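Our next item is chain A:
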Amino acid sequence: MTNGPLLVIEDLVMSFGGLTALMNIQLRVARGTIKAVIGPNGAGKTTLFNIITGVLSPTEGHIHFTGRAISGLKAHQIAALGISRTFQTVELFTNMTVLENVMVGRHLRINSSFFGCGLALPHIRRQERRLRAQAMEILDFIGLADKSRLLAENLPLGERKILEIGRALATDPLLLCLDEPAAGLNETETEAAARLIQAIKEQGITVLLVEHDMKVIMNISDEITVLNYGEKIAEGTPVHIQNHPQVIEAYLGDGTII
Partner candidate 1 sequence: MLQIRKAPIAAGMLFILIFPWAADRIPGIDHYPDVMIFAGIYCLITIGLSLLMGYAGQISLGHAAFYGIGAYVSGILTTRYGFDPWLCMPIGALAAAAVAVAVGAPSLRLRGHYLAMATLAFGVIVNIFFREQRQWTGGPDGMTGIPGLSLFSFEFDSILSYYYLVWGIVAAAFFFTIALIQSPVGRALRAIHTSEPAAAAMGIPIARYKIFVFAFSAMLASLAGSLYAHYMNFINPGTFDLFFSIKLVIMMALGGMHSIWGALVGAVLVAFLSLEWLHFFEQFEILIYGAILLLVTIFLPEGLAGLPAKLLERARRPS
Partner candidate 2 sequence: MMGKKVAAVLLACLLVGGFAISPASAAYKIGALFSVTGGASFLGDPEKKTAEMVVEQINKAGGINGEKIELVVYDDEGDATKCNLFAKKLINQDKVVAVIGPSVSGLSLAVVPVFEKSRTPLISCAASYKIVLNEKSGKPYPWIFKTAQSDSHAVEAIYTQMQKMGISKIAILTVTDGFGASGRQELLRLADQYKIAIVGDEKYDPKDTDMTAQLTKIKGIAPQAIINWSVGPTQVTVMRNWRDLGMQKMVFFQSHGFANRKNIELAAGAAEGVYCPLGACNVAEVLPDDHPQKKVTMDYMQSYMAKYNEPLSSFGGYAWDALYLVADALKAVGPDKAKIRDYLENRKNFIGQHGVFNFSPDDHNGLSKDAFQMVIVKDGDWVLAE
């Protein structure tokens, strides 16, 4: 199975009451690539993310991750299998420090037995020291090491988005789902985020990306899927998408691309 696609979505349907948010979606994410999902507002991108990460259960269809069916699993179980994510609305643990946020990201990889922790057994204390070092490594990687002691809520938006990516990385994911990492960022911050995403890819982590900033998308993604009103209307390389007539009509018709 190691050579097949990392994530396979087949015949996915999601409806809320009478409203169909996603219709018959097919999606494959190859290992080691950056895959982008784009589409106008309300196209169903975030819904797709929420289904993949277990926040929602699909109405119909199958999702396979590393060859394993994952639809219907709970969010924390899916996280344990190696899918991590960020949120469109930045869900940091605001009352914790930058370092602690990343330490929480390591939760899956550590021993957190209730009584072991309460009794402060030696191996828990050793683990805590190791954990701190690992979290600092990640902060080094994302460039926030010097802010490790600040409260997360005191960071500017750009750094909060970066920290959220760092926290997601701490879970050692196979697949990292980024929900609009560049939204609300200025040009320098956007470039920094794009560089970080590339660096993550170079570490061998597959990235699934929802984004509006076309410059970022076209520069870093290997493959793009276009959704419109819950349906997939196109798929292919950035060059292919840029020239796809249907996409241009539905989404890029006003010529804003590049």
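Definition applied: contacts are C-beta pairs under 8 Å (C-beta built on N, C-alpha and C of every residue); 3 or more make two chains touch, one makes a residue touch a chain; residues count from 1.
If you want to know what made the cut, all candidates are chains of the complex that A comes from, given by their letters.
Predicted, not measured: the structure shown is a model, and the values here were computed from it.
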Touch assignment for chain A within the complex, options 1 or 2: 1
Residues of chain A touching candidate 1 in the complex: 53-55, 74-76, 79-80, 84-85, 87, 91-97, 99-100, 103-105, 107-108, 110-112, 114, 117-120, 124, 127-128, 131, 149, 167-168, 171
